[in-house]
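As you look at this complex, bear in mind that one protein chain is not there, while each of the others sits in place.
Coming up: chain A.
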Amino acid sequence: MSGYLDNITPDSFSGIIFALEGVARTIVLLNGPTGCKFYHSATSDNQTIRQFEFDPLNYPEKWYFGQPRVPCTYLDSSDYIYGSRDKLTEALEFLRDNVSFELLCIVNSPGAALIGDDLRGIAAAIIQDRPVVVVETPGFSRDICAGHETAALELLKQLPLRQADEKAPKTVNLLGLSVFHRNYTGDIAELRRLLALCGIAVNCPLCAGGDLESVKNLPNAALNIVIHPDYGLRTAENLNAQYGMPFYVCDGPPVGFAATEKLLREICVSLGADASPAIAESERARARAYAFISRVNSLTGLPKGVTFSVEGTYSELYAYTDFLVRYFGMIPSCLSVLSAGSDCFKDRLRALLDKLGVSDALDRDILETDSELVLASGNTIAKLKLKKHAFSGIEISLPSLGYVDVIPKTHLGIQGALLLTEQIVNGLMF
């Protein structure tokens, strides 16, 4: 009865908050009720460990409400009528005088956006020594990718970016990464590591851990790499238009050995760097994966022919499907699209499926799937478990079922390809 995938998914409001929470040493002040705050604070805190205990007395009741992230102005019905100026002023003065930050962002909740308060004017009178970025419209019911890009573009528009005469050679920015991505910490660590092997430095993972300085220096990198096109393509195009920055769009997030090697080779060609150390490591990793897959295969004939389902954005579906089909020889049963409004990879996914002869995978409901492997969020995996369907679930997006990753994990790059191989080998039923 409940088709939550149709409409119970995060929207642009969450995308904006998580994007801005992804700028290091930033306060994201939510101009809205506490009801809009608790989830975002908890999720941001879980994803970015910046405090070590949950002692609510460490965070003041007003604005923080016992949580470490995303303070809010706790608007109520009276504020919708009279405006939020008083509470916003009080909160800004408290934050200015009591909390350490480099950048302050103010985001309207969906309700607050309707009353049209002059957030910028109010903030300008109170915070004068540090930059303030304002997002007045949370983008009612647009998808989370759109929200992420809205926030990123507002950062570019409202912050004074620096443009040096010459680009820093072999330096890149990473676009389209979000703290909302399940393995965000591990994703960035792996990308940094692989690029470093090629002699390439990362200036700013925009909205994914980069600090204010690195955001201001965005135009000085030699290249922008768009990791998740649904989350970063518009930003890359904007930087190209504004600052003439070239950009490289990944074939979806680099999931699997082939996608990773292609990314590294092409980036290195573009920047005049050497991909061979990273390629050598990839080949060693493939050798190790081969041994484990071969042992399973020799006993069972698997993983070839195993059916799988994936839930994700168009580019994520493309990346996972490409790897699982080409590398393991598995068969896509159902590909369920999240944030379908962000469809820059829709045609490429369709073309891939047409080529594989499995176009109908996009038409099937993942909640009805009988496939043996399901790569999805904890919610979808749990709902399928409730239906007593026998399968192995691999979490690729939030929310998690609850496993806490002390060691940062990733599905990207070489380490990611190995982890996915491990999860698939362990998830096969025979």
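Basically, contacts are C-beta pairs under 8 Å (C-beta built on N, C-alpha and C of every residue); 3 or more make two chains touch, one makes a residue touch a chain; residues count from 1.
Note that contacts and distances are computed from a predicted model.
Missing chain, UniProt protein name: "nitrogenase", from among "Sugar ABC transporter permease", "nitrogenase", "Cytochrome d ubiquinol oxidase subunit II" or "Aspartyl/glutamyl-tRNA(Asn/Gln) amidotransferase subunit C".
From the set A:21, A:117, A:261 or A:311, the residue in touch with the chain omitted from the display is A:117, counting the whole complex. Check A:49, A:299 or A:390 against the missing chain and you find that the one touching it is A:49. Contact residues of chain A toward the unshown chain are 1-4, 6-14, 25, 33-36, 38-39, 49-58, 61-62, 65, 74-83, 85, 100, 109-111, 114-115, 117, 138-142, 378-379, 382-383, 385-386, 399-403.
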